[in-house]
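Left out: one protein chain. Kept in place: all the others.
Read from first to last, the chains carry the letters A and B; within each, the first residue is number 1.
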Amino acid sequence: MYGNSGTILKVNLSTGEMNEEHFDREFYLQYLGGNGLIARFIYDNVPPSVAPLEPENVIVFAVGPLTDTPVWGTSRGHVGTISPQTGLFCDSNYGGDFGMALKRTGYDAVYITGRSPKPVYLSVKEGEAELKDADIYWGKTTEETIDALEASAGKGAVASAIGPAGEKEIVFANIICGGKRRGAAGRGGMGAVLGSKNLKAIVAGGSRKTRIADTEGLKNILRELLPDLKKSKGAMTKTGTTALVDMVNSKGMLGTHNNTRETFDYAKDISGDTFLKTYKDKNTACHGCVIACGQKVNVTEGEYAGQSVKMPEYETLYAMGSMLDNHDINTIFNGNHICDLMGIDTISMGVTLAFVAECMERGIVREDEIEGRVDFDDGEGMVELIKKTALKEGIGKHLALGSSRLANLIGKDSYKYLCAVQGLECAGHSARGLRGMALAYSTSTRGGSHHDARPNYPEHSHPDPGFEAIPEYVTESQYFTALGDSLIVCRFIAEGMMGPSAVGESMVKILNCVTGWNIGIDELKKIGERIYNLERLINVKRGLSRKDDVLPYRVMNEPIPDGPAKGRYVPKEELDKMLDRYYELRGWSAEGIPTEGKLEELGLK
Amino acid sequence: MALIKEKDREKLIGIMKIIEEDVKIVMFTQENECQQCQATRGLLEEVAALSEKVSLEMRDFEADAEMAKNLGVDKIPATLILGEKDYGIRFYGVPAGYEFNVLIQDILDVGKRSPGLDEKTKEVLATIQKPVHLQVFISPT
Partner (left out) sequence: MANDNISADMVSGSEFPFLVVKYNVSGVPHTVVNEEHGIAGALPEKDFAEEIVKAIGA
């Protein structure tokens, strides 16, 4: 087989048993790898009665046919499970080199179930795997763990690990993935799933090469596409995603003060095009990438003063910056670094803090109730609160619940201030301002996510395009991302040369060059459709339907108060119209359930 | 509408005949009563009607803040069961479900001026020389 290896590793942590399973060309023609493969395994093996932190939940790390090929952005990997934050299917793509390292062991995926009686880590090599004692790593940061495991496993080995937050099963704990430019499988609390399984880390390394069917053809296509890629994504070499802050703010869509406003007076202070001039240390890159968007920054104040740490990306600058009225960039550097070390999703962390800050401001939750305070415009306070959350200390116990569960406890009208869908805090792309994100957040499988259907500046921003063309856009975008996450290729590379927002010819050509297949765009889109429907099915079996395809109260009831996007919001009638049309396009019932006919068409049971 | 069902009422009246001494139920609520405070007050009014020896005194958490503080009451709805003195018995929340049985039992114990514990337990507890504040968390069934 070209592209994929055809073999996956299955690990049962309860018994310590490990075995290999083989899949044929037919399987990969249906699911590709990555996201697709994960959705299939979760659907087949995790019944709706299984709770996310129970041993019977399954978590799968997977790579795709393009992983570890000359295609840029293919050192990445994908992971998926049932999320403890949402109770739904959740998957996440992560940067760094762990995907590449796993591919070199010859396994397309590592399928993990059960619960180890003691802390362990999994060591994966070519054709072999071992569970090893992780007592000495339990309690250690992701950085300490990854550094130590990579050093002892030898050249080329890359590790992914949870931090203390995952060990404490915090519902927005993440998994940090190794490499020169480290990545995070951030959303949905998958770190907690590993924590509940007593699995501290996975370290992988090997020398197996991915077989490519047409190396010449691939080289030619990449050469052709490179100028387009550089033109559309070249700016990221300098700033990563951080220059988005100023751009989004200039469109009046930067969530501020828990999204009560969408213009931040101090946006420039936390926008990369400004702060990198002062604080940039150096670039970091995923293996072989020509864009090399990663950066490290020099911290000058606070906790990590004098150190060089990973630059916070756009989402973090939104969640820990504008959402908290915080423009003290050093506090965001420090807060971001603590999240990385302890293994916490920065988006959920920042947006949870913003939610509590607004509730406190409105007097609907008191300091004595949650054992402390959360204030806007208090970067130093924010850093302390993040530390406490990671350790579940004092107020940290309450914050570690995440904004949705906290809203349930606070009661009263706190739901009005929640910026979350299905329990997953929304990302920094405006649901009120960007017409596409309105339907994106409400229909994203994993909740308030910006990685199922993508934000689309400038098309969906100014002038106001209205809601008409959105269902078509979202449908196409969801295929595009499902496929990108199955191949696996970095979203930015895909948007830069295989998209920009829907499946393009180049994606098909590249896939065919690597795998030796001869499929066309329609067939590839069908794979994307199959994957998306499978994810939907998993959720439907857990009780999801149209009633859950919703948006936050503020988004549906409060117009943006000022700025270039003033007046925008998403009235219920508009969301309903979009959902009607979207379900129609998808071949789902009016309740948002995939119909028998559609499932048959896609070859799904 | 009565919160305590008729047949239960009859049974409770019978049970509470064993009360010998006066029992005072003190409830702390507030002017703008939340649903839980309302429900608690309604329930306690019916309970007090079950025996001549049991009376109900209503207090306001804000207006009687001094008294609340002295009694160590820090949240509402709060229900206290007092005999000739304060034994430190508090119910926070609506005393419904399982808590209701405990409420009645406490009223009986205070009414008999005796905690109804066995000797061995009393011996163990007698050794305690410093203040002990117990908070027993339950969920209403």
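Here is the rule we go by: contacts are C-beta pairs under 8 Å (C-beta built on N, C-alpha and C of every residue); 3 or more make two chains touch, one makes a residue touch a chain.
Here the structure is a predicted model, which is why all the values come from computation and not from measurement.
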item	value
Interface with the undisplayed chain - residues on chain B	36, 72, 75, 87-95, 99, 102, 109-110, 114-115, 117-118, 120-122, 124-140
For chain A, residues in touch with the removed chain	369-371, 397-398, 401, 408-409
